[in-house]
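Here the complex is missing a single protein chain, while all its other protein chains stay put.
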Amino acid sequence: MRVDSIALKNIKRRPAKALFMVLGIILAVGTIVTLYTTTSSLNVELADRFDEIGANIMVIPDSKEINLSYGGVRVSGTQEKQYLVNRDIIAINTIPNGENIATVAPKLLTPLTISGQRIVAMGVDFPMEFALKPWWSFEGEKPRGVIDVLLGSDVATILGLKPGDAIDIEGEIFNVSAVLDPQGSEEDGLVFIQLLAAQRLADREDSLSLIEVAAYCNTCPIEDIVMDINKALPGAKATALGEAVRARAAVVDRFNKFSAAVAFVVFLIGSLLILVTVISSVKERTKEIGVFRAIGFRQSSIIEIFLTEALILGLLGGVIGYIAGTITARVLAASAAGMEVAIGWDFLFAGVTIVLALIISLLSSAYPAVKAAKLDPVEALRHI
Amino acid sequence: MLGMLIGTATIVTLFSITTAMESELKDHFDKVGTRILITEGQEKLSLSYRGITVAEDIGEGPNLFSDEKLTALSQLLSYETVATVSPKLVSSGVTDEGISVLSIGINFADEVNVKGYWQVSGGLPVQENQVLLGRHLADNLEVDVGDSFIIFDEKFNVAGILDELGSQEDYLLYLYLEKLQSLTDNESLLSMVELVFPGNKGIEAADSLIDELSKIDTTLAGTRVQDAAEGRRVLVEHFAKISFMVTIVIIVIGSLIMGTTMMSSVKERTWEIGIFRAYGFRKKHIMSVIFYEAGILSAVSGAGGYLLGMLLAVFAAPVIADIQTSIVWNPLVGLWVLVLTVLVGVLASLYPAVRAANLDPVKALNYL
Partner (left out) sequence: MGKKDLIEVQNLTKIYASGSEQVNALNGLNLTIENGEFVALMGPSGSGKSTLLTILGALNPPTQGQVLIDDIDIYKLPTERRADFRSTYMGFVFQQFHLIPYLTAVENVMLPLAIGAKSSKEQTEKAKTLLEKVGLGNKFNRLPNQLSGGEQERVAIARALVNDPPIVFADEPTGALDAKTSLEIMELFQKVNEESYTIIMVTHNKENLDFVKRAVFIKDGEIEKEDSYERAGLS
């Protein structure tokens, strides 16, 4: 009979006690895994959804001076207007970090004669635009066809139009598909039409005034994406929108740090739990250790027995704990208000968790075992 | 008892951290708040988008209004909950080198509350002959913090430069409202006023203010600014609910830990219970002793766990989570924790106590 078989026989023939110890480990590991997995997935989800709301990168033609206006006051720059080109849209989508691009919303601003007045029209890619601005609320139906237009609220009032009316743009008839609710911005005074239509009517078939971009910043910092875009579009200037970046930092970063704190605390406490469970399991067997000592077992042999047990049970507890924890995380995430959060089986994480659980089990087993083994056998035998 | 301590401490720590985070998020969104833009005049056509202007010949110039109207505004009922009022005057000025610059007169203290995302190199202007420049404007004028230049035929000092924002603000010049008003002969006149209503009741308050304003003054019109901020808030609220659920999970697990510890410690006393029974103690005596002990032990563990948990939160949270707000010592939470702990402890001791008391005394004594 060898030392490791002694450990196995204990587990085999006293399943209840072994189970108790394993359960403690499973509980601890499971909790850590559940919380860590859930919060990480939630963080990723939050960050991505956050990034999708509104643009966080602005791409404009690179020129020294631009025409500016604010609050109705204008300041002129050079007369020569610069433009981006249609190809630039593809260029943005195909940058090295291309999978981090969520939405590319190109626009052409051009004054057109609308209902007899000179009004600035903005040619947009409607699906992209709506994706970029989920806060847009409007009356009517989303523009779908080539002749559908969207009116800003002020324009609609000035022209006296409502959804369903016809509207004359440069002599062609278009359909007022929807009217935006007041936005408190320049959008209230613009007419939104299909990009291709705008380009055609303005006789600028391959021109864009600017491109608004929403990018995911989770796995790639926004500065890198901006740099990539600038490299891909030499005639353009891409800038990160400070307001979006700060807001993200305030929120998403905070959530991340919160999760880190939670993970840390839970890990600490999980470890403590394993410690307590294992230590009490071993302490219970002080008398047994006394017998081994009396027979003449060396301390090292005794510790070997207990470490072997801790190894087996720690491994078992770690694996089951990981599985149970991940399943719980999946259930939680699914029921968490209908979000599709994909929680996968992360082998690296599993490995780390199991190894850690093992180490803690081993250490917390060794300590009381050593203590008991160092006792005079008579002392140890006295224990109940 | 150790197990109960740990269980309680876990719950307390995590709960405190969660609460602190939620309050910080709330503060952030409160600051951002709901914005209203009040301008003079009726509906206007735009000539630009995000600063890109395409037409100089569309739309009228700005209509200014008297700042006396602010008084009338402040009388409105909905005005009560307003957090920030930032009046502005927009004009354009020319530098001595002939460069036209869009200039905005503001009260810096107020505007900073509206523009929480501003980051300034240098400092904000404190005197009326100081200005704050957008990044690109500073580059175009080739000036840096501390430099001076001439605009509106006067010398101004650059107190600060805004970090790049990717918006129109990069091209603007900001100076004190009264200074701009006097420079442009627009004393007591404003281009617009921006109001901020904090919190998630902000939208309601904003809309009712706009409504009231339209009733008392037909020349001024207010519009609620719709942008990404609200969408983000909704999103974050959604996620905050989930964090709350996480806390619930933790409470459940913490209770589990406490329960199992209590159960096993009572089980260990089976032998003792056997002796009591052998001596003729009745079942209900034994059970009341156990409950009493469990209650006291739980209460002590609960109190200790609460203290430990709070201490851990106070020290760990700022270090790990960079949480700025101080963790609040809420006695009500402490009370709940105590109640929960005692409840769990006593309930957990129920099952093994009943089992042990019902055992044949001989069996209990043999339980070694």
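The first chain written gets the first letter, and so on, giving A and B; residue counts start at 1 in each chain.
Basically, a contact is a pair of C-beta atoms (placed from the backbone, for glycine too) under 8 Å apart; a residue touches a chain by one contact, two chains touch by 3 or more.
None of these values were measured; they are calculated from a predicted model.
Trainee: Name every shown chain in contact with the chain that has been left out of the document.
Mentor: A
Trainee: Just one of A:R118, A:K162, A:R200 or A:K287 touches the chain that is missing; which is it?
Mentor: Missing-chain contact among the listed residues: A:K287.
Trainee: If I consider the whole complex, including the chain that's not displayed, which of A:R2, A:K142 or A:K231 touches that chain?
Mentor: The one listed residue touching the chain not shown is A:R2.
Trainee: Which one touches the absent chain: A:D206, A:D253 or A:D376?
Mentor: Within the whole complex, the residue contacting the unshown chain is A:D376.
Trainee: Touching the hidden chain in the full complex, which residues of chain A are there? Just list them.
Mentor: That gives, for chain A, the contact residues 1-3, 6, 9-10, 12-14, 287-288, 290-301, 374, 376-378, 381.
As a convention for this text, only the chains that are shown with their structure count from here on.
Trainee: Using mean CA coordinates as chain centres, what's the gap between chain A and chain B in Å?
Mentor: 20
Trainee: So in the complex, which bits of chain A are touching chain B?
Mentor: 20, 23-24, 27, 31, 34-35, 38-39, 42, 45-46, 49-50, 53-54, 57-58, 60, 64-76, 81, 107, 109-111, 117-120, 122, 133-137, 152-155, 157-158, 181-190, 209-210, 212, 239-247, 250-251, 254-255, 257-258, 260-262, 264-266, 268-269, 272-273, 276, 280, 332, 336-337, 384
Trainee: Looking at the complex, which residues from chain B come into contact with chain A?
Mentor: Spelled out, the residues of chain B in touch with chain A are 2-3, 6, 9-10, 13-14, 17-18, 21, 24-25, 28, 32, 35-37, 39, 42-63, 88, 90-92, 100-102, 104, 116-119, 140, 163-168, 170-172, 191-192, 223-232, 235-236, 238-239, 241-243, 245-246, 249-250, 253, 256-257, 260-261, 264, 271, 312, 316-317, 320-323, 368.
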